[in-house]
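One structure is given below, represented as structure tokens, and several questions about it will come after.
Here is subunit A:
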Amino acid sequence: MSNQDIDQLVDQDYKYGFVTDIESDTLPPGLNEDVIREISKRKGEPEWLLEWRLEAYHKWLQMTPPDWAHLEYPAIDFQTMSYFSAPKNKDDAPKSLDEVDPALIETYNKLGIPLEEQKMLAGVAVDAVFDSVSVVTTFKEKLHEAGVVFCPLSEAVHSHPELVKEYLGSIVPQNDNYFAALNSAVFSDGSFVYIPKGVTCPMELSTYFRINQQNTGQFERTLIIAEDSSYVSYLEGCTAPQRDENQLHAAVVELVAMDDAEIKYSTVQNWFAGDDEGKGGIYNFVTKRGECRGDRSKISWTQLETGSAITWKYPSCVLKGADSVGEFYSVAVAGKKQQADTGTKMIHIGPRTRSTIISKGISTARGQNAYRGLVKVLPGATDARNFTQCDSLLIGDQCGAHTFPYVEAAEPSANLEHEATTSKVSDDQLFYLRTRGMSEEDALNMVVNGFCKDVFQKLPMEFAVEAEALLGITLEGAVG
Partner candidate 1 sequence: MLVIRNLHARVDDKPILKGINLEIQAGEVHAIMGPNGSGKSTLSSVLAGRDEYEVTDGEVIYQGQNLLELEPEERAWAGIFLSFQYPVEIPGVKNIYLLKAAVNAVREHRGQPELKAGEFLKLVREKLKIMQMDEAFLHRNVNEGFSGGEKKRNEILQMQLLEPTLALLDETDSGLDVDALKIVGEGINRMRDPSRSVLLVTHYQRLLDIVKPDYVHVLADGEIKLSGDFTLAERLEREGYEGIEAA
Partner candidate 2 sequence: MSGFDTLLAQSTAPRAEQARALGLPTPRVERWKYVPTRTLARTAWVAPTQRDTDTFALSGGQFLNIPTVDGLTEVQSGLTESERLRLDAMATAHGFSLTQDALNGHQLILEVGASASVTLTLEHLANLSLEAGFATLVIRVGSNASLSLIETFEAEAASETNLDSLRMLVSVARDGRVNHLKFQAANAGQLIFHAVDVDLSENAQYTLDTIDFGSKMARSDILITLSGRHANTDVRGLALCNGSQYHDTHLAIDHAVGETTSAMMFRNMVDDKGEATFNGRVLIRKDAQKSATEQSVANLLLSERARVNPKPELEIYADDVTASHGCTVGSLNKAELFYLKSRGIAEADARAFLQYAFAEEVVERVAHPQIREQIETRLLGELTHGELIAELKDALDV
């Protein structure tokens, strides 16, 4: 890393902390049946979806928030939040980037992800969710040619109602957990992806999420369906503006892979972590689950979690199909006063199912980082295999690193292996690098990047670059 880069790092407090000034069409705070009817009405949803939302709402009312995670935060008052927010100009949606609100374009420029440039350079179709409603969708034609459907879920409700009806809530049931139930009741929007039989999606699909409205909970809902022998790589990246009040984010992601299909889902999560005292950060309660329904199917989760004040997230794989494969590669960083409780669940149901879990946790400042994972092997999952490696790195003596690996095995031919280590950054390594002329910070960056290498190399190229840069920003000030 050059000196220029370092200067840049030092200058950055929170690079992506700003509020874009766009007028919003926002519902007043509070949650009740009427609010849900209003959300559904404003989105022009069919009756069955409204009923589905209400059903979820009533289940949610009966549930209590989970308390088993290694997290401490004040109780969330769900009546003080607003559950709908959409940019005003949604009725005359832009046909091209030229028609997009210039303030939005500027936002993307500040984020370093100008759509125009990205279109040309990376060939990535971007379905940008600005607050709750998708504003811009590009590359539709190219995807259309391949038969791939990639659109906002709210659009898919109308264009592909039979698919949405069949799969919505089939992987993550309404009452799966407290936050999934809430999402099911009030979900704002998200992406819908359908890859037909035998199709390899011609480009990486990505969505950039922004939370940009005060007191607006974001409740994305994403659904990806990969038919037999298809392939898709989906990228999700997040940044958020700086503000004072905690914001709730409760997303649901559902994936389903049929015979020989493969879904690769990558996330870079960089929401506002709060200030050094933990004030103002995002509360991130996410339910992500993929079902390997078909034989030889594969679902791979890769994540870099550097943001949010609270992260509660366990991307999981239900391995139903014979010979199906689940993967989870994660780097989670908890600095400042951040708390992360994240991991995965691998549920082995089909014979010869295999899973791999590589989790790298980094704790700095007063951050608390917990890996929580479950490997479950049901009877009949003959010759199931799992390998789990959880490594934790502690930087400084005020932080914590925790490992809670659950195993439930009920199949004698299964073979499971779990390894975990916790250590600090080696003084010897830092010293060695510094004798070779590196600054302490560069040396630390290099060591930490090395620690995360196994995970980063699973990320798509352009994400890997962003990941390394983000890690650098997060570690800034961790030494000395």
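List of remarks:
Criterion: a contact is a pair of C-beta atoms (placed from the backbone, for glycine too) under 8 Å apart; a residue touches a chain by one contact, two chains touch by 3 or more; residues count from 1.
Candidates were picked such that all candidates are chains of the complex that A comes from, given by their letters.
As the structure is a prediction and not an experimental result, all values here were calculated from the model.
Note on subunit A: across the options 1 or 2, its touching candidate in this complex is 2. Taken together, the subunit A residues at the contact with candidate 2 in this complex read 68, 70, 377, 379, 392, 394-424.
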